[in-house]
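Here the complex is missing one protein chain, while the rest keep their positions.
We just call them A, B and C in the order they show up, numbering each chain from 1.
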């Protein structure tokens, strides 16, 4: 019953197989391997973006930080939500790489066009004294498990571009969002105004590979130099390429994302039946719910692993509702979900 | 006949096997995986350093840059050779991470204690105006394929410590050096005055894993934060741990290094017989040699791949001696070396 | 009728005189001038801090950025208010110098101990993933013209120190606060828990000099190196020293601050009489008030100069209340204030 993170499961067997197949003889290093050509072509084709620049890095933090550094000047500010990964979970990496600061757009899991406009208007109007307006960064699936609709992304793109600001999409859970929305990669990105994507693979069955896709390749060389300068260019790059190639081959990325989302829907349905309170409507593979303390205790005692979102398990009131995050990955066994739900249903009404 | 780099060969089958074995169920991420405990214990034991802090990263550039950033203040200068990887091949990563600059110690492949002392004396004597004296960084095996003896390292350690400066060892080819010198890891490091080691695995059969070992763990937490801030902390860290664990198990690292060094010795012997001129005496798994242009042409036409060290293959004088670098990795087939040497011996006297 | 900034008036005649007197013969540069000894002694004595490290720089931005860089690690976050100068008006200088980011403590002109505690609790609890807790920075006089009482500073110091975090005070208007509170420099700083002060002079009659005072001199050498590395060490330092010496001699700093505060009190009283709405209670030398559009128009047409705080002078509703900031410096002529108030009183009830 491991619901702590989609970073914690195994990689898909097809990926391991691809690594073994790639492990033959010599290959040019540093991204000049043949398999990278396949990856680049495949991504360009999938995204209907024949000119896009495509690079692989090892994780989401480096993908985001390098992408934002390429989009922002050191005197800029990046617009993002208060819960964004780039703000809360990257230990100043975006600031380190870009020199820019972050402006938090009022809101919760997602930013609205109005809030974005207000935030932009609130910056960049003090001459050289304040930071200048820089890129807008959104996360899809959001850090709270919710989704921007295509219309919502489009509306944010319109606002950003209205100020000549680029739009970055942190797609650590890109595939989960795509299958949930049932749209194409192009529709969820450049057709909706997204300029640069961090295209995640790690949370969806890879060992540690994310692609950065720049639809406008003007700054491709700059990105390459930033990647190298950050120590993020791998010599034996073929092992990144091989993973990403396997990911995109035979729709593995979509199959895995569907499995994760289905697992999550199953879990959410069960929780809902038991009366759990959701902090956000689960739309992909993450659930934020409130459960009474005694129930958390029972689950954790039974071996369930998940994050308590800043809540303390120990405390006086056994019926106090405590928040938690439950994440499903592609590899989750149905039996585990069933067992988790059974532990809950043994209980008098869970949730308020 | 691929002699371009020890970064270009496949990974060892035992490493792939270890990845497959590690690919079971859920594991805590970000370095909290169980296999990392094994790795840490094994490295501490191998290095006879029970208190050492041990971290894994994906490549040598990040290992070096993070290590130096932990050792140097932003107003310092790092002492290294003109051919050092940190100076020539890391696209300002050490400067980016540390804020420090580099001072080139006069010399060639290695630095002498006298040259180091002169370089240190030449800095740090201008009050706050010039950079302050920072860490000393040496490379073992050197970038030119040569070795520091234990006495030589010890002498450099004495100089560095005499100025209260720490000594960093870039051990991208640590294992190749160790088997060539026939000493223990402790003897080549802390017993000789080395404070921090970049312990390479990538060039010796791993996909992309290096350990940073801080013998004094005082700055362990700082290193962790720098690693995260640089985007170098992997979520699915177990796949780094698994590689490093396999590397150190059953002496795979030493076996692989011995194979690489033996391949190189075989190649060097053949070249010497044919009269090749060596720029440096080959002591590990790299050869820097000068061959006549017509010979380079024949080799390259026959499919040999290696670096020409800034020389132009095209030119007027067919007998001009052109420098090249030939690197052997563990996976090299003897037949390839034999074929390479046969191509050379078919020739009238190679080299001057 | 110039109320735009206390950065815009002339310097005091005694300061010019001191510059002329300092302009004799040769003096050692870079802070080794004799007058700097006088400044250091005088500040230590004024602050009852015999061990304090004291440095001069040219403006508040460099004072704050260098002070915070000395207090914060690059993976930290600095706690400050949403209106703080370091957040809004220094174009990322604090981030540039420190590498840290800023966390905005909920609130308005000042931060409360409760809000500070909540902000601190909200950071630093995500292991290496989020930024670490760094220094707390408050501004006295606040950017909104209000004052922290000694009790309020003390309470913030208790919170900060409870987390082992240092407390920085941006004292761009230190003297205005001091005379308004009627306390000693020590009482407003280290006795209340302040660890480092940016001690302003520029807004109070100097050309461009601020002192940074570190009550704990442990990091004095680091500060010096950061100042030099930032290009903020002046060769002809005596001209900074001379200004600061004149400032502290014969209580010029207190006399000037009293003049500015008195001018402001006079102006505020007049505005209050006319029914102006204050956004904040004026406590030093700045007023934030709301006046009807037609009144702004009359004032500006008559030559008054001040900031409209993001409001548009042009607009449909002549009675709409628009915010403005009015700053008084020491050099302001009483006749100007009288004239300004007369322009207002000619009007039907100003303000709602």
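The rule we apply is simple: a residue touches a chain if its C-beta (ideal position, glycine included) is under 8 Å from a C-beta of that chain, and two chains touch if they have at least 3 such contacts.
Remember, it's a predicted structure, so these values are computed and weren't measured experimentally.
Of the listed positions A:46, A:106 or A:225, the one in contact with the omitted chain in the full complex is A:225.
Note that of B:10, B:29 or B:74, the residue touching the chain absent from this view is B:74. Summary of contacts with the chain left out: across A:54, A:197 or A:233, the touching residue is A:233.
From the options C:19, C:183, C:220 or C:341, the residue with contact to the unseen chain in the full assembly is C:19. Along chain C, the points of touch with the absent chain fall at residues 2, 4-5, 7-11, 16, 19-20, 23-29, 57-62, 65-66, 90-93, 96-97, 202-203, 207-208, 225, 228-236, 239, 305.
Mapped onto chain A, the footprint of the missing chain covers residues 30, 73-75, 127-129, 132, 222, 224-229, 233.
Take chain B: the residues that touch the chain left off the picture are 74-75, 77, 88-92, 95-96, 99-102, 104, 125-126, 128-132, 310.
Definition applied: only the chains that are shown with their structure count from here on.
Chain A and chain B have centres, each the mean of its CA atoms, that are 35 Å apart. Spacing of chain B relative to chain C, judged by their CA centroids, is 52 angstrom.
Remark: chain A and chain C have CA centroids separated by 41 Å (rounded to whole angstrom).
Multi-chain contact residues of chain C (touching two or more other chains) are listed as 74-75, 128-129, 132.
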